[in-house]
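Sharing a structure with you now.
One protein chain is absent from this view; the other protein chains keep their places.
Should a chain be cited, it is by its letter among A and B, assigned in written order, with residues numbered from 1 in that chain.
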Amino acid sequence: MKISNYKRFFYLILIYGFLVLVSIVIIYPFLWMLIASLKLSDRAMFNKSIFEIFKFKDIGFGNYSALVGLSSPPLLIMALNSIVTAVVSTLINIVVCFFAAYMLAKHKVVGGKYLFFFFISTMIIPQEVVAVPLYLVLISLGLINSYQGIILSLSAESLSIIILYRFFKEIPNEIIEASYIDGASELNLIFKIIFPLSWPAVMGAILIQFITSWNAFIIPLITAIDENLYTLQIGMSYFSNTLFIDFRSIMALGSIITIPIILIYVLTQKRVIKGITAGSIKE
Amino acid sequence: MFGSNIKKKKIKTQSIYFLFIVPALIIFIIFRAWPIIYSFILSFFDVNIISGNTFIGLKNYISLIHDQTYIKSLLVTIRFTSIILPLTIIWSLFVSIFLDYKFLRYPNFFKSLFFMPFVTSWVVISLIWKWFLNSKFGLVNQIFSILHLPEQNWLTNPKVTLWAVIVITIWKMGGYFILIFLANLQIIDPSLYEAAEVDGANFWNKFRYITLNALKPAFYITLITGTIFYFRTFVIIFAMTGGDPLGTTDLLAYHTYQLAFRSFEFGQASASIVFMFAIIVVVLLLQIAFFERKD
Partner (left out) sequence: MKKIFMCLFITVLIGTLATSTIAAEKVTITMWHNNNQVYQDLYEKVFNDFMAANPNIEVKIALQPNIGYDQKILTAFIAGREPDIVDSAHDFALEIEQKYKAWANLDDYGVRDWEEVKLMDPNILESLSYDGKLYGLQFTDQPLALFLRKSWMENVGWDKGYPYIESWDDLIELGKKFTFDDPDKNGKDDTFGYEMFGSLDRNYATVQFEYLMNTAGQELVTKDGKLNINNETGIKALTLMQDAIWKNKIAPKDTASYTHVEMYRDIAAGIVGIGRLGGWNVPGWMETLNNDLVAVPFPPIEKGGKNYATTIYHVMMVSTNSKHPQEALKVIQYLCSAEVQAEFYKNTGMSYRPDLDYKKLAATEQDLFFKDAMLPTKVGRIYLITAPWWTADARATLALFIQSALVDATLDPAKVLADAEKEIVAKFVPKT
């Protein structure tokens, strides 16, 4: 199909222009948040000119130090909570899903099809919906207002099973049979061969689960009653509802929450994208 | 004799398999499946935290049906979903076609960039956009006035607030669907287009019969996952609109949360959860039926 060079050029300008516009719309809120967090006076915000925010006035880290100085709830503890709940729930999730997915993918388990369907169907129930009865369940289990409660609730994400299942399905059975012939036990097989082989998929699942847990809001909201259990996300919402904490400090908190994730994303985009769209794209 | 040995061995291996699956099963049952079942049971009770539960049959359901704010919430959710799903499809189609352009350089950069908001936190996004939508000092109105468009009261005009929520939601989630569409576009065999041209097809014909056809799985997946994603819309309502103005952004997930934790009506909230579950299952089944019937 021959298009004249002019036509191609014209199309390119149109398309690039559009894509650049969309890119600006995507990036701007994050940029704004970062800049607002570094501003020390409200003048730039309460202003009808959109360029005011970019002026090089009143800049500093005062909002961040104000955050650190808050004692109730303390920033450091919230950050610790976010990290701990995200890391541990990811660990638990990956470990249980790894084994479950491997069994279902590579072995004929009685009722395996139904089990797999069960795991997938839990994705239909959003956390936001399950939160209300989960609250009552956690109370009756004595897990309310505890780290265990938050962590275990967050680790019930079935996307990991789907990612790992698809990957395992693609491992040729010959490898497995070969190791059986070599006399390897099941555990040996899993740890020495399958696990290293599936590292890319596992990595993807880890990243996605970590991001999901880090961004979780409603589960920590209803589970954490004491301030000391608040995660950064809850802290953000809590602060924005508190008196005498100004918006710029809230943007500073938002930056603390968002920048690590964006950095992780930038470094691992391909894996993350591949994982999240697992099962949606016929490859 | 051999038979019973084999059976024993089978039971043994099956038990080992199950052993590996059981931890996941336990976690998912306790923290995902059981709460739903528990909701179902609780929905038939008047749940009083301090003095105990009393069985009241269908009364919670009847209360909900007679509750005007609940019906409104239901309608708002239907309205929201029926606008945002087609919009998502159109938007993803549009952008993915652009990104698929043969002579476009660095498509992966744009792909990754557009996906980025997907991995960020809803709380942060909601608070930033809440300020952007401020009538006087917000970015959106300032840009509108530069473009000589009429400024809107984004958070207090009942006609526009839901649209603002829709646009922001697509801003955040769009990247995911764009990737799906793009992946399906990229596997189309270009020789199909050439063959069509030889047969005398024009642009629209090519588009209709080749492109759209190939995108059928994309439509399917988008509808299914989109429905599930959009049903979860909660944090943006919680942090940005609170259902205002006049309940025009009072989506079911938020309304249910309020029933439970603001009005302390756990019985009614449970009934609402059963409703939500039923709705989403029905909608998904309808979508699956629609798409599977052709083949």
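Definition applied: contacts are C-beta pairs under 8 Å (C-beta built on N, C-alpha and C of every residue); 3 or more make two chains touch, one makes a residue touch a chain.
Note that the coordinates shown come from a computational prediction; the quantities given were computed from them, not determined experimentally.
> Which chains here touch the chain that is missing from view?
Touch partners of the hidden chain, whole complex considered, are A, B.
> Specify the residue from the set B:13, B:112, B:135 or B:287 that touches the hidden chain.
Final answer for the missing-chain contact: B:135.
> Touch as defined at the start, partner being the missing chain; which of A:99, A:167, A:214 or A:247 qualifies?
Counting the whole complex, the residue in contact with the absent chain is A:247.
> Touch as defined at the start, partner being the missing chain; which of A:33, A:125 or A:144 qualifies?
Considering the complete complex, A:144 is the one touching the chain left out.
> Among B:220, B:261 or B:291, choose the residue that contacts the chain missing from this document, as touch is defined above.
Going through B:220, B:261 or B:291 one by one, B:261 is the residue touching the chain not shown.
> Hey, which chain B residues sit against the chain that's not shown?
Output for chain B: 48-51, 69, 134-137, 153, 155-158, 241-247, 261-264.
> Provide the residue numbers of chain A that touch the chain removed from this figure.
Touch with the absent chain occurs at residues 42, 45-48, 71-73, 135, 139, 142, 144-145, 221-222, 225, 227, 237-238, 240-244, 246-247.
Everything that follows uses one rule, which is that only the chains that are shown with their structure count from here on.
> Between chain A and chain B, what is the gap in Å from one C-alpha centre to the other?
Averaging C-alpha atoms per chain gives centres 17 Å apart.
> Give the list of chain B residues in touch with chain A in this complex.
Contacts found on chain B: 14, 16-18, 20-21, 23-25, 27-28, 30-36, 38-39, 42, 95, 98-99, 101, 103-104, 110-125, 127-129, 131-132, 136-137, 139, 142-143, 146, 171, 176, 179-180, 183-184, 187, 193-194, 197, 217, 221, 225, 228, 231-235, 238-239, 253, 256-257, 260-261, 266, 269-270, 273, 276-277, 280-281, 284.
> Could you pull out which chain A residues touch chain B in their complex?
Contact set of chain A toward chain B: 1, 8, 11-12, 15-16, 18-19, 22-23, 25-30, 32-33, 45-50, 92, 95-97, 99-100, 102-104, 107, 109-110, 115, 118-119, 122-137, 141, 152-153, 155-156, 158, 161, 186, 211, 214-215, 217-218, 222, 233, 236-237, 240, 247, 250-251, 254, 257-258, 261-262, 265, 269, 272-273, 276-277, 280-283.
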